[in-house]
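Every protein chain but one is kept in place in this view of the complex.
Chain lettering (A and B) follows the sequence in which the chains are written, and residue indices restart at 1 in each chain.
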Amino acid sequence: MPARTLCFVLVDEGSSIISQENFLNQAYLGLVLSAMAAPSSLFSSSMHMEVLAPKLSKCPQGFLCCHSKISYMEPSYLSVKKVSKGEQMKKICQRNGIPCRAMEVEHGTSVSPGLKFQLDDVIEAQQFDRYTLNSIFQVARDMENIEKNSPGSQLLKGYLMATLFYEPSTRTRLSFESAMKRLGGEVLTTENAREFSSAAKGETLEDTIRTVEGYSDIIVMRHFESGAARRAAATAGIPVINAGDGPGQHPTQALLDVYTIEREIGKLDGIKVGLVGDLANGRTVRSLAYLLAKYKDVKIYFVAPQVVKMKDDIKQYLTSKGVKWEESSDLMEVALKCDVVYQTRIQKERFSERVDLYEEARGKYIVNQDVLKVMQSHAVVMHPLPRLDEITVGVDADPRAAYFRQAKNGLYIRMALLKLLLVGW
Amino acid sequence: MPARTLCFVLVDEGSSIISQENFLNQAYLGLVLSAMAAPSSLFSSSMHMEVLAPKLSKCPQGFLCCHSKISYMEPSYLSVKKVSKGEQMKKICQRNGIPCRAMEVEHGTSVSPGLKFQLDDVIEAQQFDRYTLNSIFQVARDMENIEKNSPGSQLLKGYLMATLFYEPSTRTRLSFESAMKRLGGEVLTTENAREFSSAAKGETLEDTIRTVEGYSDIIVMRHFESGAARRAAATAGIPVINAGDGPGQHPTQALLDVYTIEREIGKLDGIKVGLVGDLANGRTVRSLAYLLAKYKDVKIYFVAPQVVKMKDDIKQYLTSKGVKWEESSDLMEVALKCDVVYQTRIQKERFSERVDLYEEARGKYIVNQDVLKVMQSHAVVMHPLPRLDEITVGVDADPRAAYFRQAKNGLYIRMALLKLLLVGW
Partner (left out) sequence: MPARTLCFVLVDEGSSIISQENFLNQAYLGLVLSAMAAPSSLFSSSMHMEVLAPKLSKCPQGFLCCHSKISYMEPSYLSVKKVSKGEQMKKICQRNGIPCRAMEVEHGTSVSPGLKFQLDDVIEAQQFDRYTLNSIFQVARDMENIEKNSPGSQLLKGYLMATLFYEPSTRTRLSFESAMKRLGGEVLTTENAREFSSAAKGETLEDTIRTVEGYSDIIVMRHFESGAARRAAATAGIPVINAGDGPGQHPTQALLDVYTIEREIGKLDGIKVGLVGDLANGRTVRSLAYLLAKYKDVKIYFVAPQVVKMKDDIKQYLTSKGVKWEESSDLMEVALKCDVVYQTRIQKERFSERVDLYEEARGKYIVNQDVLKVMQSHAVVMHPLPRLDEITVGVDADPRAAYFRQAKNGLYIRMALLKLLLVGW
């Protein structure tokens, strides 16, 4: 389905139309910006990044258009979000007495790798189509190169990322902060963001976001409530990345999982993936299933203890997308067939007082040397980490143990997203 | 009243007098510094910044003088502070066998914008006269420009700020850290500074400061005890900024409030300000009243529920400074007349168990669409944030809702203060 592009129509301070040529000229742009009393950081960040150039011809005649951030999201999502940003932009212009119109135009084609584009927000795994995924993965590979060979990269120099964590997640936070710093960017850290909106003080998430967006260029948010990331993105004039919102989404984990499969196996179409362990509670495997459905001829095997079986919504979704899946209770048989054995931790915290059920589930499917023996030589074992003993330590030494490389890929994916959100392709 | 200037008289390692010309020569200065076994960072930071040049002729003949940090504080404040720093400097020189004399000389005029000067510490709102305030605001406007147009500013490159927070205040901390990083500086963060001086270990604030000043170039401190910032500044050989000390002061909030009024209304003399809400417990409105008293023909309206009325000390202070004020119970009438409606949150935590009183106070004066309707078109609504429902969300979209711009101004004021404290005008 065609994505849509937001056009911002700007007229300069003297009310004459800014010509396209002048608009592209950075010096002139600076003038326009400084003529506005209090332009939001959204505005300046989206403009000074040169994202605006390639699609100018698509705008209505007689006006100069700024193709802010081009989005490739599902339309329902886009419409909520974009209108809100368009209105924000209008308000800013009106407040400053700058004639302005914001409108949306259909954007005929999806992103093609190599063409200039910029991501807007990263809220949920489903927002990406396979072409956008492919583009992100291409950038991630560039990032690998940068991390290894350009230790002093200045790609994001001058950019400031705020990690707004309403609950601690050291692993995820460090990964994002490393990504930002590896590209020369800077970080504002908060791990006690709850203090912002404490019950005692009662500030809304929206107010907090409006404050924090004044201090930074991008917000990485972890929240305990499902949907919080979407609310933040609807408010913020700067990009928002969802680093996990309660039982909801954790899209960067899903992206790094798919990226790892592609890096390790060399393809995504036609792969066979065994999802093992806690399939009921793990948002990781659920998001992964959603993303795999975007590829062709994928086969998924569910291998889970009875109490934590994959839920019906995902099975129905896969079926509706034509993805073949089956349930199995034989890990060895699945391991023999699969390209990827994706093991997960049984989440004890979900069993509350039924320790007996937990212990039973926990011991049921262990990836050990015996599993390795039946796996194909090109296949890999993955795990979102942390692991307990569902993969034995003895497996670590095998080249097919991909989980630490997978964790490292999280760095590259996050570097890629930061680049795409802040400076575009 | 004339401020005073500290002169440090230095003689070089061979005990011969350093001539003025040589002293101004950076290379030679380096020599002198490296001849000292352990010069404090105060010393080197105040010297290598070239703050010393413009007033040299005022020093006693036959000696070379270093006009360390020129202060424009009220004399009572200055004398305590400066003597302590002079003695520190003497100790350092003596310890290193360098002949040295420190003395204070009267400095005839207040700071004039454009003249070289450097702030020393920021401890309380009252320390600034209107000329210094004006200078700070001029720099803040430059900072706005830098933040918008020079994302990779290196103005404070090589400087390290320590945020020493004895109680968490994420909003304030992020604002300071963003300010530092927007100027290319670096940050050491601590939000659990209490651990430094825990009851168990019992270290004094002074000892902590002596340690932290060895690791950084400037200290931003939040403390739970009134007067803690002043004690820290008296100890530290590097600048200290008070980011709130208990029921005491929060001077950067007061500065950003006044700056916002000037930015939004265009003037400070002759303005009419309505202070609304919790006037008894809010240190923000108290500090703001102090600062507004420095301007001419200001009129202040107090609009507060009976239980949280403005206290007599402020009223008496305003009267003594010739500032007109009156109390009103009619928010609409005040809103009609004022340039600024400064709303504040009723601080529930001060009501302990009298929830009934809190609820009564809380609902009494709400800024909503009705209030907007009577306000003049150039007037603005301000709020120190966080807000609950004392300003309805519907107000946000009005161009006169200035509170998020006010929060953003906190960034510019803090950038300006960091610049003025570290490298001077």
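The rule is short, and it goes like this: a contact is a pair of C-beta atoms (placed from the backbone, for glycine too) under 8 Å apart; a residue touches a chain by one contact, two chains touch by 3 or more.
Bear in mind that the values here come from a model prediction, so they are computed numbers and not experimental data.
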Residue among B:Glu186, B:Glu333 or B:Glu360 that touches the chain left out of view: B:Glu186
Per the touch definition above, residue among B:Asp207, B:Asp269 or B:Asp313 touching the missing chain: B:Asp207
Residue among A:Val307, A:Met332, A:Val374 or A:Ala407 that touches the chain left out of view: A:Ala407
Hidden partner interface residues of subunit A, rising order: 145, 148-149, 151-153, 168-171, 173-175, 177-178, 181-182, 189, 191, 345, 348-349, 385-388, 397, 399, 404-405, 407-408, 411
Residues from subunit B at the interface with the omitted partner, ascending: 30, 33-34, 38-39, 44, 91, 94-95, 157-160, 162, 186, 188-190, 192-193, 195-197, 200-204, 207-208, 210-212, 214-217
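Assume only the chains that are shown with their structure count from here on.
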Between subunit A and subunit B, centroid-to-centroid distance (C-alpha), Å: 40
